[in-house]
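A single protein chain has been removed from this complex, and every other one stays in its place.
Chains: A, B and C, in written order; residue numbering restarts at 1 for each.
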Amino acid sequence: MNKFLALFVTLVAGALLAYGAEGLPPWGDPQQPASIHVSPRYIEKTVDETGVPNAVTSVLADYRGYDTMFETSVIFTAGVAVMMLLRGMNHGKRS
Amino acid sequence: MIAALNLTFLVFAVIVACAALNVKDLLSAIVLLSAFSFFMCLLWTEMGAVDVAFTEAAVGAGVSTAFFVAAIYNTTRRTKD
Amino acid sequence: MVRDLDDIIIRTCARIMVPFMQVYGLYVFVHGHSSPGGGFQGGCIMAASFILLATAFNIKEAKMRFTEKVNGIFCCLGVFIYAGTGAVAVIFSGNFLDYSRWTNILPTNPVMARYYGMALIELGVQITVMAVMVSIFLDLVTGGSHEEVMKTDD
Partner (left out) sequence: MIEWMVTKHSYWFYIILIMTGFYGMMAKNNLMKKLIGMNIFQWAIILYYISIGSKKGGTIPIIDAQAAVRHAVRAADYINPLPHVLMLTAIVVGVATTGIALTLLVIIYRKYGTLEEDEIIEALKK
């Protein structure tokens, strides 16, 4: 691909991202929308409901257990895919 | 969350990322990518995400680099750009 | 990988370091409830110990310690532990992955049942991550043949 065309596309994408960054809340603002919707409940109730002080572990394994479960199956699928790709090719070459 | 530390790590991360893309040897590029990953780890520690920083130090800077070196061992170090 | 380069310093250091790395991986997993850590990190540290074994000695040595059959079983066992922990809650008329239903077989209150259920989940994640990372590394470094390959040029 032409390098100047790539540079042009990159600069246009960067300009669009910079235009979008103007609408984001200030960095580290405690009142930004991401921090006031569900996470206060997780932080306040984690010790009472699960007994785990580390909020990341309790959200990872309990409140959002489905997420982690299918993520584990994605890792398992990746391992099986690597096994099939490399060993299958080798087998075909030998026979 | 310290602004000066954050700025320093961000500048170093950008420099290392540009170097990893421009160096003419793939093994050096992978070592520089590992350094970039470690700067990301420092940034996340500084932002308070200790779990993510721990994962990054174990996965990104450790096992990922081992994968890349294994692939380089089976292919080639030569690159034109 | 390094058959002709028999370096006794690297081998001795690796032999001393590997047990400590594995104990540290278990420590990270066990203390994941009250300090940074958990299944992903502990699994990757344990996988790194086997990768160190494979690079400092050779592939055969690593596969003698952690055979291919055990590796394949562990890959599936982690996902099975995770899904089974959720399915046991369904048997006791709860929702899937609702660990507070474990009070029917554990002599604790629902809060501590969730605590122990999370420990089981993390164990499953740790086993899967460790086995899959070791499997991908061994496949990549030998090109799928799982034998010693020596390259001469480049």
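Note that a contact is a pair of C-beta atoms (placed from the backbone, for glycine too) under 8 Å apart; a residue touches a chain by one contact, two chains touch by 3 or more.
Keep in mind that this is a model prediction, so the values were computed, not measured.
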Legend entry - Neighbouring shown chains of the undisplayed chain, as defined at the top: A, B, C
Legend entry - chain C, residues in touch with the chain not shown (by the definition above): 34-36, 40, 44, 129, 132, 136, 139-140, 143
Legend entry - Footprint left on chain B by the chain that the document does not show: 1, 6-7, 10-11, 13-14, 17-18, 20-21, 26, 29-30, 33, 36-37, 40, 43-44, 47-52, 55-56, 59-60, 63-64, 67-68, 70-72, 74-76, 79-81
Inset, instruction - In the full complex, which bits of chain A touch the chain not displayed? Write them out. - result: 1, 3, 6-7, 9-11, 13-14, 17-18, 21-22, 24, 26-30, 32, 34-35, 38-40, 42-44, 46-48, 53-56, 59-60, 64, 67-68, 71, 74-75, 78-79, 81-82, 85-86, 89
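The definition used in the following text is that only the chains that are shown with their structure count from here on.
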Legend entry - Inter-centroid spacing, chain B versus chain A (mean Cα positions, whole Å): 18
Inset, instruction - Give, as an integer number of Å, the spacing between the C-alpha centres of chain C and chain B. - result: 24
Legend entry - Interchain centroid distance [CA atoms averaged], chain A/chain C, Å: 22
Inset, instruction - For chain A, write out the residues touching at least two other chains, lowest number first. - result: 54, 56-57
Inset, instruction - Could you tell me which residues belong to chain C and also touch two or more other chains? - result: 36, 38, 136, 140, 143
Inset, instruction - Using the touch definition up top, name the residues of chain C that touch chain A in the complex. - result: 32-36, 38, 75-76, 78-79, 82-83, 86, 97, 99, 111-112, 114-115, 117-118, 121-122, 124-125, 128-129, 131-132, 135-136, 139-140, 143-145
Legend entry - In the complex with chain C, residue positions of chain A that touch it: 48-54, 56-58, 60-62, 65-66, 68-69, 72-73, 75-76, 78-80, 82-83, 85-87, 89-90
Inset, instruction - Using the touch definition up top, name the residues of chain C that touch chain B in the complex. - result: 1, 28, 36-38, 40-41, 44-45, 47-48, 51, 55, 133, 136-137, 140-141, 143, 149, 151, 154
